[in-house]
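Let me begin by presenting the structure, written as C-alpha cells, before commenting on it.
For this view, one protein chain was removed and the others were kept in their places.
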Amino acid sequence: MSYVRDVGALARKDLLLELRARDTLPAMLLFVAAVFVVFHFALPGTPSRLETTGLLWVAILFTALLGLGRAFVPEREQRTLDGLVLAPCDRSAIWLAKSLATLAFLAAAEVVALPLYALFFHSVAGATVLAVVLADLGICGVGTFLGAMAVATRARDLLLPLLFLPLAVPIVVGAVGASVVASPGRYLGFLGLYDLLFAVVCWASFEYVVAE
Amino acid sequence: MTTSEKYVTAAYCVVFAIVLVYVLIMALKLQRLEREVDEIAGRVPDEDAEEAPRETAQVG
Partner (left out) sequence: MGRTSRIPLPLLAAISLVLVTTALAFVFFVAPDDANQGFSQRIFYFHVSIAITAYACFAGGAWNALLHLWKRDPNADLRSYVCVHQGLIFGTLVLLTGSIWAKISWGHWWLWSEDQLVLFLVLYLFYCAYFMLRFSVDPGPQRANLSAVYALFGVVLIPVSFAAIRLAKNLIHPVVFTLHGPNFGGWILVTYCIAQTALLALAYTLYRLELGGKRLDVRLRRLREVLA
C-alpha cells in the first residue's frame, strides 16, 4: 500500500510541476500539429488511409520522444534525482511514477492529436484508439526507463532517440497492424504482450539505472 | 565463372576481408599497448638500472 502511495505522490509532484511551469505539454501539442502540417506537404495530393496511418504513428512516436526527453532533465538540472534515490521508497516507484506522469502528458497530447488527424486526413477507427492506448503504455514505460539512462550520460537527451527507436519497432508494427487490418485482435494482443514483458524488465532493473 | 559463382565468391571474400581488417585493428591496438608499456617502463629507470647488470651476469 505504501508503494502505491509513494508512486501517487511522485506522479502528483510531476503533474503539479507541469501545471505550474507548463513547458512540456504545450510543446508536445504544438509539435504534433506542426508535424501534421509538414506531413500534408510531404505527401502531396490525397494520401491513402494506409499512408496517413503510418504518418500518424510516426507523429505519435516523435511527440512521445519530445516528452520523454524532458522527463528526467529537470531532475538532473535541479539535482532532485539524488534526493529521490535517497528517499525511503522502492526505486522502481520512481520509474512507475515518472511513466504515469509522461503517460498523462502523452494522452493529453493525443486527445488533441487524434481529432486533428481525423480533421486533416482520415477518420480514426475504434481499434486505432485501442492501439494508441496500448502503445502509449509501452512507449511511456520503456521510454521513461531509457530517459533515465540517457540523462545519466554525457550526451543527455541526444541519446534517447537512438536508444529508444530500435526498441520501438515492435510497438510500431503492432500499432500500425492494429490500425489497418480488419481484425486487429492479434496485433492488439502483441502490443499487450510487449507492454507486459517490458514493464516487468523495466520494473525489475530500474534500481541499477539510478544507483549511484 | 557464372554470375552466381561470382556473387558467392564475393560474399566469402567480404567475410574474409572483414575478419582480416578486424585482426589488423587488433594488431594495431596491441602495438599501441606495447608502446604504452615501453613508456611506463621508461618511467621506472631505477629498478631497470639495478637489475640490468645482474641479468647480464647471469646469462653470461
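For reference, chains read A and B in written order, and residue numbers begin at 1 within each chain.
As a working rule, contacts are C-beta pairs under 8 Å (C-beta built on N, C-alpha and C of every residue); 3 or more make two chains touch, one makes a residue touch a chain.
What you see is a predicted model, and the numbers here were worked out from it, not measured in a lab.
Although one chain is not shown, part of subunit A still touches it, namely residues 149-150, 152-155, 159, 162-163, 165-167, 169-170, 173-174, 176-177, 180-181, 186-187, 190, 193-194, 197-198, 201, 205, 208-209, 211-212. The missing chain lies against subunit B, touching residues 2-5, 7-8, 10-12, 14-15, 18-19, 22-23, 26, 29-30, 33, 36-37, 40, 43-44.
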